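Can you read through this structure? Questions will come right after.
Every protein chain except one is present and positioned as in the full complex.
Here is subunit A:
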Amino acid sequence: MSQKSRSTLRPLIALSTVSLLALTSCGNGGGDGEGGTITIGVTGPQSGGGALYGENVEAGIRLAIDELNEQGVTIDGEEYTVEMRALDDEYQPNAAATNAQRLVEQDDASVVFVPHAGGIHAAQEINTSRSEFLIGAYSSDRQIVERDNELTFMIPPTFASYSEPFIELFQDQGAERLGLLATASEYGQQWTTMMTQDWEGAGGEVLSNNNFDYGAVSDFASAVASALSEEPDVILVGGPSQTTALVIEEARDQGYEGGFMIMDQAKFEEMELFTDPENLNNSAGPKPVAEFDDPGTDELVERFAEEITEERPLTAETSLNFQAVALVVKAMEVAGTHEDPTAIREALPEAATEVDDVFRVSGFPDVVTDEGLLISDTLEGAHRDSEGNYEYFPVEIE
């Protein structure tokens, strides 16, 4: 018996030693001899249901880092190589906080990107105390900057910004009855609460809540049929692009001809690949990244297809994080330090004006507020009309 258990243990020990070695070499390697190293930390889902989302975020960070290293990063007269260190948190808030701590203490990261609201919240509880670090928060819930955490900056536009232009668009067309068919995550519920208030405030009628968890239901038909039975003029939908596309398709299949308000998590460019684009006619959502006319848009679209994948389009998940990395590294240059998170945070507003054009892809921030919001004056939403043509309308970040 003991003989047997030892023989099964040995390869295990060997394996863990090898992986430990691999891990440590990851941490130190990279910088090719000259100058120092700046580590950008990332904690996001690499496995489980959010894996694809995590991949998109990491892709943006990696593409930015490659470009930065090519251009050269000089801080206080010294040259640096930037590298990314990404850990898997499976979308778990606690794991995100633990990862962030590890990245700061073991890898000397002074900036950690966290792409989900729960993880951001957990990281915000530790980033101003024992180990200080700056959080690159990728989630569109305004609460992130309302917690008075001076070491946070919020990368995407707040979702509340979309409310007013969406409502105006559909009420101008005569829509009165709003159906609710969004995903039942915390994010979905917040969107729903906001839209319910604003729609009623604008004199419309909100129908019963048919939100369901897009990720936990095997069949959407029942919820869709139930929402349609109340004859809405416009329906609030949204969750991951792919499932959102299926919900929209199911509604069209069941004979619905009204409009859709699409929450900012779902992207037109991705949905078009999952359903007949005609189904998406008469709906409003965030503007596709490739449609921006910013100086760096075309190049990033090309690089994404060449270096990451041709199977899916470039979306804001990648482009906004791409911009944010460029912004934060520029802030290090402006502040003259890559180790002091407070100084880096304070340098963000000035850095925003100095970032190279190649990093300006989809509504690059013109202003960084004291709260930590990134404000772009050129942000737009998209309306796909009943003919399938896109027109764009301004969205004011608030």
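Here is the rule we use: contacts are C-beta pairs under 8 Å (C-beta built on N, C-alpha and C of every residue); 3 or more make two chains touch, one makes a residue touch a chain; residues count from 1.
Convention: contacts and distances are computed from a predicted model.
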{"item": "Per UniProt, the name of the complex member that is left out, chosen from \"Branched-chain amino acid ABC transporter permease\", \"Formate dehydrogenase\", \"RsbT co-antagonist protein RsbRA\" or \"Hpr(Ser) kinase/phosphatase\"", "value": "\"Branched-chain amino acid ABC transporter permease\""}
{"item": "Given A:Arg62, A:His121, A:Arg142 or A:Arg312, the one touching the chain that is not displayed", "value": "A:Arg312"}
{"item": "Among A:Ala51, A:Met194 or A:Ala290, residue touching the chain not depicted", "value": "A:Ala51"}
{"item": "Hidden-chain contact residue, picked from the options A:Thr196, A:Gln242, A:Asn281 or A:Thr337", "value": "A:Gln242"}
{"item": "Contacting the left-out chain in the complete assembly, out of A:Glu79, A:Glu146, A:Glu168 or A:Asp213", "value": "A:Asp213"}
{"item": "Absent-chain interface as seen on subunit A, which is shown", "value": "47-49, 51-52, 55, 184, 208-213, 215-219, 221-223, 225-226, 229, 240, 242-243, 246, 253-255, 273-275, 311-312"}
